[in-house]
Every structure is written in structure tokens, then in C-alpha cells.
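This structure is in C-alpha cells; I'll ask about it shortly.
Here the complex is missing a single protein chain, while all its other protein chains stay put.
Let's look at chain A:
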Amino acid sequence: MSLDPATVRRIARLARIGIDESDLQSLQGELNGILGWVEQLNEVNVDGVAPMVGTGHAALRIRDDVVTDGDCREAVLSNAPDVVGPFYTVPKVVE
């Protein structure tokens, strides 16, 4: 499987990573190189094999439904690039 420039643009869009024309060519080559290399997995017969979704060492736990944290608004906002009062800011999203 080989990615064309339009697909690379679409992936970048899905990943919300801006790309320009100079990025496009090198990315296309690199991603195709990696995809070509992982094609080797097609040799492996995985019929009837369950996917491994984690190492399975930890049993899922249920904790009590209680508040364990909070009252730390200043700490939460302390690394925001732009804050107005107790709010994060975003570019205008409503026309």
C-alpha cells in the first residue's frame, strides 16, 4: 500500500498537524518507507489469535465514587498559554 499526496494531507488534517508543500514530499517518502517495511506482518498467520490490548498484569479495579482531588483552579490554569479570568481562551468558534 502506498500513500499519495492527497492521503498524506488527509492524515495530517486528521492529526491536526499543519504541513506545507516542502513537508509533503519528505513525509510521503518516509511514511511509505515505514508502511512498506511493516508489510512483513502479512507473512504471519493470525487466524484465531485474539488481539493483545494490554499486558493483562493488572486486574481492572473499581474505586469508590468519591471526590479525591479538586480546589486547585490556579494550578490547573497555571500552564495555559492564554487565560481570561478563570477561563482558557480559544479563537472565535461561533460565526
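Going forward, contacts are C-beta pairs under 8 Å (C-beta built on N, C-alpha and C of every residue); 3 or more make two chains touch, one makes a residue touch a chain; residues count from 1.
Operating definition for what follows: contacts and distances are computed from a predicted model.
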Name of the absent chain as recorded in UniProt (options "Glutamyl-tRNA(Gln) amidotransferase subunit A", "Membrane bound protein complex subunit mbxH", "NADH-quinone oxidoreductase subunit M" or "Sugar ABC transporter ATP-binding protein"): "Glutamyl-tRNA(Gln) amidotransferase subunit A"
Identified contact with the non-displayed chain, of A:44, A:66 or A:84: A:44
Residue numbers in chain A that touch the chain omitted from display: 1, 3, 8, 11-12, 14-19, 27, 30-31, 33-35, 37-38, 40-41, 44, 46, 49-58, 60-61, 63, 72, 75-76, 78-82, 88, 90-91, 93
